[in-house]
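Every protein chain but one is kept in place in this view of the complex.
Moving on, here comes chain A:
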Amino acid sequence: MRYQNRKKREVTQLALDKVENAIELRGITKTFGSVVANDHIDLDVRRGEILALLGENGSGKTTLMNMISGIYHPDEGSIHVNGREVVINSPMDAKKLGIGMIHQHFKLVDVFSAMDNVVIGAEGKRIKPRELKEKILELTKKFGLEVDPEKKIYNMSVSEKQTVEILKVLYRNADILILDEPTAVLTPQETQKLFAILRRMKEQGSAIIIITHKLNEVMEISDRVTILRKGKSIDTVNTAETNEKQLTELMVGRPVTLEIDRPKCENVHTRLKVVDLSVKKADGTMALKDLSFEIKAGEILGVAGIAGSGQKELCEAIAGLVPVETGAVLHNKENIIGKTPKQINNLGISLGFVPEDRLGMGLVASMGMVDNMLLKSYDKAKGIFVDRKPAKKLAEELVERLEIMTPNVETPVRLLSGGNVQKVLLGREIESEPSVLITAYPVRGLDINSSYTIYDLLNEQKKKGVAVMFIGEDLDVLLEISDRIMVLCHGEVTGIVDAAVTTKEELGLMMTGSKREGVKADG
């Protein structure tokens, strides 16, 4: 029945003059406490089109989409689906209206197989595993997906998990699909595969909304773009009639340059030498296998790789936080492996570490800036009492120099925005005058302005002769800021390349291990 409806719709789609809106939002407002996340937003999505929803972090994209998918309920405004006004109170309601959302953090049950995940919450009687498998394989064939229905989610790569999410939506015959930053964790090749699937769904008459802040992808996949800024919808433009520069200006609200500096440095020399480093994960599998590379003073070494390729373990091994199986990390011929962070520090080696989990590992979320500064210098003071004055002075200096927006230096850092939290953390690490600075995803979740402040800070350190390691996920950024890029795949180095001459596609191939460069094959 539904399928026939869809067929009919496809026919009507062919008559281009009659375009039906799949979703219309009128005056949607949502507040969280005193924060207005969405302020009277209007939005239309047509059948058979891909709409990109563009905006910086915190501009209200995800909040808006969560209201269509039933996670939140709007305070004001109306939602129309297929021309009818509807009230969506829960994800169940959204499902009945044929709306499927693929969240940025996948909503999958790890210990279930792909098929079990697909079938949870599906209507109708329980069907036999064999029939279910056939049904799923049929769907995968129709849309060109690649997934093993019996594979457990915890054994899957990020891209496979995303495929399962898409499969879930398709299995329910949803014809309105929302994707929240789907490409953030994919390699360029996987992104292309996803786009092919989306195009096929579009041809079948689905309405697709894709949330993103990557401009090149907007240009590539979308038919129209709606831009949000600070909770308001700014404009909707046809993709064919715009360009990246115009979109950025709409998104940020003023003209910005999109180039990241890459200053040339003199006197580049090896600072840290990592030799045959192997680290085991808690579950006994290898996180890092025989890693060998150098971090040089006066350069930024970018580290690319699919999430979970060993980046976290690499940082923590160098910082002295996890035990290693084999290998050494040499700092001027001194092996720092097996030493605690404090012992490393006592050797006169100053390591700055900006971890991925800023509020978990980097800072104490419920403490203010001053106390967080003290964490780095607590053992310098003599006696049993704490002298907070120098820390307070440092905190105030940082607020001024890095333009940190905070009510005062005693405000718990968890109340600050992501960009400001990162400035506090990076500021503190830089103040300790590190000789090696390790940063993991330093601009994740930051808006364009804050991101550029961070890039500038890192370049400044590089010019000072600090050896900087930059673990990133956005390949465009990595290519622009790094001097060399090391690619990790399943805990192995699959390439160390010159950032100035390599391409995104090459990096993508190395990230999946299908190409190696600058390293010996198989050790």
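Here are some notes:
Methods note: a residue touches a chain if its C-beta (ideal position, glycine included) is under 8 Å from a C-beta of that chain, and two chains touch if they have at least 3 such contacts; residues count from 1.
Note that contacts and distances are computed from a predicted model.
The listed choices are "NigD-like protein", "YceI family protein", "ABC transporter permease" or "Na(+) H(+) antiporter subunit A"; the UniProt protein name belonging to the chain that is not shown reads "ABC transporter permease". Touch with the chain omitted from the figure is made, among A:69, A:406 or A:420, by A:69.
Contact with the omitted chain, checked across A:126, A:141, A:333 or A:380, is made by A:126. The chain not shown here is touched by just one of A:103, A:213, A:229 or A:423, and that residue is A:103. Interface note: of A:111, A:240, A:384 or A:501, the residue touching the hidden chain in the full complex is A:111. Interface residues of chain A facing the missing partner chain: 32, 69, 71-72, 90-92, 94-96, 101, 103, 106-112, 116-117, 119-122, 125-126, 152, 154, 168, 283-284.
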